[in-house]
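Some chains have been omitted; the remaining ones sit where they do in the full complex.
To keep things simple, chains are lettered A, B and C as they appear, and every chain counts its residues starting from 1.
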Amino acid sequence: MPNTQIQVGILGATGFTGCELVGLLLRHPRAEIAWLSSESQPGTAYGKVYPQYLGRLPPQVEKMRSFEDVKATVPDVVFSCLPHGASAECAAPFLMNGKTIVIDLSADFRLKDPKAYAEAYAHTHPMPERLKESRYGLCEVHGGEIKGARLIANPGCYPTSAILPLYPLIRDGVVSPDGIIIDAKSGVSGAGKKPTETTHYVMANESVTAYGVGDKHRHRWEIIEQLSLAAGRKLDLLFTAHLIPMERGILSTIYCDLADGKTAALAEACLRKQYEGSDFVRIREDFPRTGDVKHSNFCHMKVYQPAGGRKLIIVSVIDNMVKGASGQALQNMNIALGLPETLGLA
Amino acid sequence: MPNTQIQVGILGATGFTGCELVGLLLRHPRAEIAWLSSESQPGTAYGKVYPQYLGRLPPQVEKMRSFEDVKATVPDVVFSCLPHGASAECAAPFLMNGKTIVIDLSADFRLKDPKAYAEAYAHTHPMPERLKESRYGLCEVHGGEIKGARLIANPGCYPTSAILPLYPLIRDGVVSPDGIIIDAKSGVSGAGKKPTETTHYVMANESVTAYGVGDKHRHRWEIIEQLSLAAGRKLDLLFTAHLIPMERGILSTIYCDLADGKTAALAEACLRKQYEGSDFVRIREDFPRTGDVKHSNFCHMKVYQPAGGRKLIIVSVIDNMVKGASGQALQNMNIALGLPETLGLA
Amino acid sequence: MPNTQIQVGILGATGFTGCELVGLLLRHPRAEIAWLSSESQPGTAYGKVYPQYLGRLPPQVEKMRSFEDVKATVPDVVFSCLPHGASAECAAPFLMNGKTIVIDLSADFRLKDPKAYAEAYAHTHPMPERLKESRYGLCEVHGGEIKGARLIANPGCYPTSAILPLYPLIRDGVVSPDGIIIDAKSGVSGAGKKPTETTHYVMANESVTAYGVGDKHRHRWEIIEQLSLAAGRKLDLLFTAHLIPMERGILSTIYCDLADGKTAALAEACLRKQYEGSDFVRIREDFPRTGDVKHSNFCHMKVYQPAGGRKLIIVSVIDNMVKGASGQALQNMNIALGLPETLGLA
């Protein structure tokens, strides 16, 4: 990288992930926001939408621009915080300019298999020809493929919490690829900014509910594809999401089977080896709280084997807005550009 | 009252106050729900909207009806949970049938002065000719006028918490009618069921905000009219509302001046006398929490005089959905019909 | 029962379950509180501890008494809200008076097997000779054995949410007794009234944590004993509890296997048959929220079979303080005395 500041554009900056990203970028010593785009409120000052940024952005950045207005610019990096479908479409001009690195926080480039995408997202893939070059940006697992990439698919929040522990365990044959159950609990920010009955305070507060039960949640396809990659063969699993009354955080409780001859100690050793020296992953001796990783890019996990069986229980926690979205996106930028991974994230 | 069950209709049953009222009526030993109306979802089962009532209502009640469909019925009591404006309009046929008691939870009949109404609610009063006969249903203050009334205006939530302590103190000349400041804090249910940016969990949670500051909140006109009545002359006051991250509850912190020669002890004595034997008002020795009155029809209050001045501070708490809305509405029904005030509310 | 009011004593009234029980009893048309006992604060007014009850109890009841002071009284019913160990001990004189019905909210009489008790509670059982006569008070499952019983063990909160759906499914051979996983989520009131690091607002709020993971939680022994009864043979299972940031409510997500030849439709039919006409159990078509049963004695549940396997997922919700504790205790009283089950609970 040259020594000048990295120019960054954000597509769809008014959503929660855009807001989180702006905050992280303001702390990043090498990045500079070039523009923020919004289709719903172009021309509006960002500080009107998120008063925490009042007077913290230069005037020409603070005033949000439309996609039409920014699509011919050539920033070093573009983060897309747009919804799936729209995201691939708006990423196109930046992918084609031959210079900009695109980091897509939507689901558009996460699944290599366009048929799985069509099944999960209920529409055909908008740009299947780019799937080959896209990199799945789970930094601690696929970091080697991210350096120098031009198109990075930032992982989903639930998948990040589940794949980080399961990928190495399955890849190394410590855990059986069959019969995995992931029971995940998430804060409400994961439901997005749009006011709905579900996100109404009186409905979400003092209540817990299950959704996307068993085989219905979109993130399940993403977890299956990644863990099948780890297993070297197609696997299947159950995933259930729960909405709990807090703003941010995901805790995944994972039930799986130790492979023949394997023990919890071997499982822990496998994870310690994978994440030795990792900036952001910690193997815990006690069970982690999501509070331990709130507003941070960390993932904490613990493995435990109950007496009298081959079941292994893994508990893994992240902040869905940071490691599960904007923090990992920034980590991907750092890796892609060859910067220290922790820049702006420590 | 005859010994048969009291037939009750609820207009606009899908809002939060309607939901609360249904729950209270199911516990009332003398009341029977005749119908529930909804303009937005007629024909829908009530248990679809509020699953807590699944299988707890007879089929013909569970299926909500339109206003058109119920307007010619003659229940003993109709509660209107409709928004202001619409409420007066839909109350009309029941007022005209010569039998039904109408208890209006909207603001339509609270203010005797239609000019104040027009100022507060930004439209002319829909039915000024009925204002004379309507009774302001603050039970512990105006109970005597409610017995036998045909049209009862159920007080607003903030006004209930503020007028209960201030009315007797001003009426008895213990507190000066001038310079009163009411700083009130409310849970989010007061903002209603419609999903908005303000009621989104991520915005409302872990945050407090002021709104309707000083002279802007609609409930201020209601408090002014009632306390002017107590004072025997027009007064003015400041009222500021705050939204705090909880479902229900209002705490009002009231700053006022003791009248010449009056003391905190006299203020407390005045309140104890007013509420001696009251089923629902308690004068506390320590400062009350809203948690103390959650899901109940009680109002707890305490007076305190800081050293070195004439200021009196009053802290008053209610549940905005019960004493501040549906509970007091039911209390009004009990009083109007000559039943024990606590029926269904203890 | 005679037509006079049922005299009720509460041992250990200052805990959360005691508080909830007092509120329910105040609404019960046939019950009258005879005394409240407290070992930590005898002589203190109950309204000092729980201001919601200020002025709602007769003076001789409001002033709490010591166990020594009440042990020779002979109320119709004694509820023990004491901790395990102490509970059996203090129940003894009432069991021996030949008249009082004892409903124990602690774990002391829940397990028929004193060895399981010793394992789960880390001390020998204080009164194994009474285990034979005690009845496990899961009303909708064991109601028939409760009528006329003198010693009723009120079920634990987690067990109530798990056994209600699983008992009939296992008993009728619809679901395999092997390999069951229960992933449960509870509000903080379940942790009791004592201030600890875990229950500190700043620790519990905006965080979720797993505890009693896999094979460690005391309630697991209770679930195993009951479901083994249903299966007609000893079974084993995994149970994991989670603490989530809300006051009350439990949601259990249960993963189990359909027996050979069985389907989700048969599972649902089995539950509908079991709970047909039940006052408090509802089989849902959509997934329930704990908010749907908040402050009520209901249990809502739904079964769902994901595509491509034999797994059945059951989601079940209760209010841990009502159906999971004091509400079910009162329901047990109603049943034991031959009163309508819903008295004071509708």
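Here is the rule we use: a residue touches a chain if its C-beta (ideal position, glycine included) is under 8 Å from a C-beta of that chain, and two chains touch if they have at least 3 such contacts.
From a predicted model like this one, the values you see are computed outputs, not experimental measurements.
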Identical copies making up the whole complex, of which 3 are given, total 4
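The rule is short, and it goes like this: only the chains that are shown with their structure count from here on.
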Give me the ID of the chain with the smallest distance between its Cα centroid and the all-protein Cα centroid.
C
Could you say what rotation angle superposes chain B on its sequence twin chain C, using C-alpha positions and rounding to the nearest 5°?
180
Taking each chain's mean CA coordinate, chain A and chain C are separated, in whole Å, by 40
Averaging over Cα atoms per chain, report the distance between chain B and chain C in Å.
36
With centres defined as the mean C-alpha position, give me the chain A-chain B separation in Å.
46
For chain B, give me the residues that contact two or more of the other chains.
206
Given the complex with chain B, which residues does chain A contribute to the contact?
16, 188-189, 193, 195-197, 199-202, 204-206, 245-247
Over in the complex, which chain B residues touch chain C? Could you list them?
26-27, 29, 51-52, 54-56, 206, 282, 284, 286, 288-289, 292-296, 298, 300, 346
Chain C residues touching chain A - in the complex, by the definition given at the top
181, 183, 185, 187, 203, 205-211, 213-216, 236, 238, 240, 242, 244-249, 251, 253, 255, 287-292, 294, 304-309, 311, 313, 315
